[in-house]
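Reading through the structure tokens given below for one structure.
Note that one protein chain is taken out, while the other chains of the complex remain in position.
And then subunit A:
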Amino acid sequence: MAGGGGAPAESRVGQVVLPGDVLLLPAYDEQDTERLPLGTSAAPRGRLLCGPGLRRCAGGLLVTKCGLLRHRRAGDGAAAAGGAYWVDSQQKRYVPVKGDHVIGIVTGKVGDVFRLDVGGSEQASLSYLAFEGATKRNRPNVQVGDLIYGQFLVANKDMEPEMVCIDSSGRASGMGVIGQDGFLFKVSLGLIRKLLAPKCEIIQELSQLYPFELVLGMNGRIWVKAKTVQQTLIIVNILEACEYMTAEQRKQALAKLSGN
């Protein structure tokens, strides 16, 4: 267990970090933080983003979750102090974050507001007007038990999370009530992030097997619908097993299935 002084942040990128580790940031050169720089000689400093798993502390960043440390450079490579640091960690329990697209289950209607279970510590609220084309006279057809794909408008630790099914320009863009049939199941958050990465191999290989519809919620929930129940269940089993299978094992399993 490494305690004591911290190590520079760049040297730990790609390594496992544990809670309690302190990552030192590159020191700002000669600038006295109390005074505003008047001259033009000061190089523009990038803004450093402190992502999930890290907290700002005296002297640098304090790691609060165990995982791999990642870094993304700022837009131009010249600003060495810019960019973002975060910790890639694994967990099963979801904590609502603003802007995340999630699948919620309607648990009740209270007045003009639906209550949704999103898997967090509190239920989220969804106004009936937050659907595309919804007005006071034209209400959306949402029943208790329906699945809703939406995004968080308000999600912080102090307030009840609030969801909407329209984006900032008022269009649905894929959000709303998820149709009939299909199968909803839960996986870990790390697998969802892997599946949502651009050009995910798992999704490409599966789509060559059978055609299917897929909705991925950042709260760990996945909804799948294929032509028959058996195909749906096969896809569900493969997605659940993907968490612990290597790429070769997955290719073998898919080759066996497409051979049948």
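Here is the rule we use: a residue touches a chain if its C-beta (ideal position, glycine included) is under 8 Å from a C-beta of that chain, and two chains touch if they have at least 3 such contacts; residues count from 1.
Following the convention adopted for this analysis, contacts and distances are computed from a predicted model.
J.: Name the chain not shown, per its UniProt record: "Serine--tRNA synthetase-like protein Slimp", "Glutathione S-transferase", "Exosome complex component RRP46" or "Glutamate decarboxylase"?
T.: Of "Serine--tRNA synthetase-like protein Slimp", "Glutathione S-transferase", "Exosome complex component RRP46" or "Glutamate decarboxylase", the absent chain's UniProt record names it "Exosome complex component RRP46".
J.: If I consider the whole complex, including the chain that's not displayed, which of A:Leu48, A:Ala74, A:Val95 or A:Leu257 touches that chain?
T.: A:Val95
J.: Out of A:Leu25, A:Leu48 or A:Cys66, which residue would touch the omitted chain in the full complex?
T.: Reading the full complex, the residue touching the unseen chain is A:Cys66.
J.: Residues on subunit A that touch the omitted chain in the whole complex?
T.: Within subunit A, the residues that touch the unshown chain are 1, 3, 18-20, 22, 53, 55, 62, 64-66, 89-93, 95, 120-122, 157-158.
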